[in-house]
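All remarks here apply to the structure that follows.
One chain of protein is taken out of this complex; the other chains stay put.
Chains: A and B, in written order; residue numbering restarts at 1 for each.
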Amino acid sequence: MSTVVTVDVAVVGAGPAGLAAAVAATETGARVAVVDAGNQPGGQFWRHAPETGNPGTADVQPHGHHGWSTYLDLRARFDAARSAGRITYLPGLQVWMAQHSGDAFVLRTTAAVASSGATPATVAADRLVLCPGGYDRQLPIPGWDLPGVMAAGGIQAFIKANGVLPGKRFVIAGTGPFLLPVAAGIAEAGGKVLAVLESSSPSAWLPHLRAAAGVPGKALEGMAYAAVFARHRIPYRTRNIVTEILGTDRAEGVRTARVDAAGRVRPGTARTYADVDVVGFGWGFTPQLELPVSLGVETRLDADGSLVGIVDERQQSSVPGLYLAGEVTGVGGATLAVLEGLAAGAAAARPESDVPVKQPAAIARHRRFAQAMHHAHPVPAAWQDWLSPDTTVCRCEEVTAGEITEARDQLGARDIRSLKSFTRAGMGWCQGRVCGFASACLSAGPGQMPDAGSLASSAKRPLAAPVGIGELAAQDG
Amino acid sequence: MNTQPVTISFDGRPLAAAAGQSVGAALASQGITAWRSTRKGGKPRGLFCGIGVCFDCLVTVDGEPNQRACLVEACDGMEVEGS
Partner (left out) sequence: MTHGSDVLVIGAGVIGAATAYFAARQGLSVTVLDKGLPASGTSSACEGNILVSDKELGPELELTRYSLGVWHHDLEEHKKLWEFDSKGGIIVASRESSLASLHRVMAVQKSYGVDVEELDQSALRDAEPHISPEALGGASYREDCQVQPMLVAAHLVRLATEAGARFIADCPVSGFLGSGPDGGRVTGVRTPRGDFPAGAVVNCTGTWAGELAAMAGVEVPVLPRRGFVIVTEPLPAMIRHKVYAAEYIDNVGSSDAGLQASPVVEGTPAGSILIGSSRERVGFDRTVSTAALGLLARNATALFPFLKDVKAIRHYHGFRPYCPDHLPVIGHDDRAPGLWHAAGHEGAGIGLSAGTGKLLAQALAGLTPDMDLSPFAPARFSAPGKHTPVHREEATA
């Protein structure tokens, strides 16, 4: 058996929400353990170059980081609590199973990287705060399985962690405000962004500006990107999509087209960008729901079509003692994640008291802004029309769109569970993390979006991370 | 950014990298975009999600198979093999 760390509050994740939750919980008097897959705090949003052997790196703001001062403040408080022995920090570990037995939560972990030397520990806690974040939502596009095609967030993470670019000439496509910092980060790091293709339209923002107006920081952020775009002459083309990635054994170019409001391709608008070596895609984000779902948390469909956990005003889920913060309660960005993390950490540390939620008005305002963004940047209703029968949908098991629609139409695979059984879509290494949303859309039918039940079924991953059979063999209870 | 140079090997060939850089980044910055073939179609694969979610970028590191190149930090003398 691995060592058991017993604490009052366990926090999963050390990104904006997790760091905030850990700091708030410890400052409210709880003994805290933080389990994180990363080797150092920050998560995806505050990802930065390795600190090992580089004291002081954390003080230098890398490219494209917003809210870095917030990070430095939380990090200082986190480090102080660690030094004082009030936070047990367990980096480099992934939770492969979370259990709730009796009054305690138990987290079983495994090293994220075999050679990292991270020693798996079992964490037992009275309360649990899950802050697992999310990752870029993807739609299959003909040619998207060619090397050189990446998740937009993957490109950003690459730059933040490594300080270099994964290529020279980029096209960034999809929908949502996140495409802007990705493109700006590439340009600032010396890459050429040939175009940013946004399937939605800025005019779609207008009805939602009232909600957005309450968050001036966001507007400033937008203006900063506008300046970067102007300086680097990055074309921002709305109502445009990539219809195909060209190339034989790697991405060499893209074909694009204009679309209408529903995402239908407008005939005669095809255009080709040649000499492209990296294509980045992002269609919003998918919150990582497997741990909440495995613990029985009640879920709902958010405005962006994502499955999210339901929480009360203290960030507590439907499972008593289990708190959620950050993207798992609704994709809303780092500022909101920090606010939620602070509320969740404080509440988890003192569940019996009525600690007032810090900045409830700010949380509400950021949620309204996030909703506005979701409405302004929907997944195009007609996206399934872009597929050809031989387009790969499940990258792991190499299942094509044709195989999926055949299973749906011939064998009645009208839910994600049947679809997985019949086609193996979502059954491979990533367990449907990448293709889950698209497969759920396809099983629901042309033009359809998946309901909460289908996405919950897709998020059911009895092992939340791959774990060695040898490690399983050491489990005896 | 740490620029301390290290040398790893990729499929037996020496490859310059920076300490702490991910193996995926070390490969990509040398123009190597694919290092694995899929089981069914034999299609080339490299980095995709970049954050450990998709498992497209699997490599063998010092004999340990199926490691995510986007997560493994390069260090001097590390032997990396594609599949």
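Remarks
Definition applied: a contact is a pair of C-beta atoms (placed from the backbone, for glycine too) under 8 Å apart; a residue touches a chain by one contact, two chains touch by 3 or more.
Predicted model only: the values in this text are computed from it and were never measured.
Considering the full assembly, A:Gly412 is the residue among A:Gly29, A:Gly412 or A:Gly447 that touches the omitted chain. Panel shows chain A; residues 97, 99, 108, 294, 397, 410-415, 417-418, 421-422, 424, 427-429, 431, 461-463, 466-470, 472-477 of it touch the chain omitted from the view. Where chain B meets the missing chain, the touching residues are 39, 66.
Just so we're on the same page, only the chains that are shown with their structure count from here on.
Centroid to centroid, with C-alpha atoms defining each point, chain A and chain B lie 23 Å apart. Within the complex formed with chain B, the chain A residues making contact are 37, 39, 44, 49-50, 52-54, 57, 62, 112-116, 135-136, 145-151, 153-155, 157-158, 161-167, 249-250, 277, 395-398, 428-430, 433-434.
Touching chain A in their complex are the following residues of chain B: 1-2, 4, 18-22, 24-25, 28-29, 33-34, 38-41, 43-56, 58, 61-62, 64, 66-68, 70-73.
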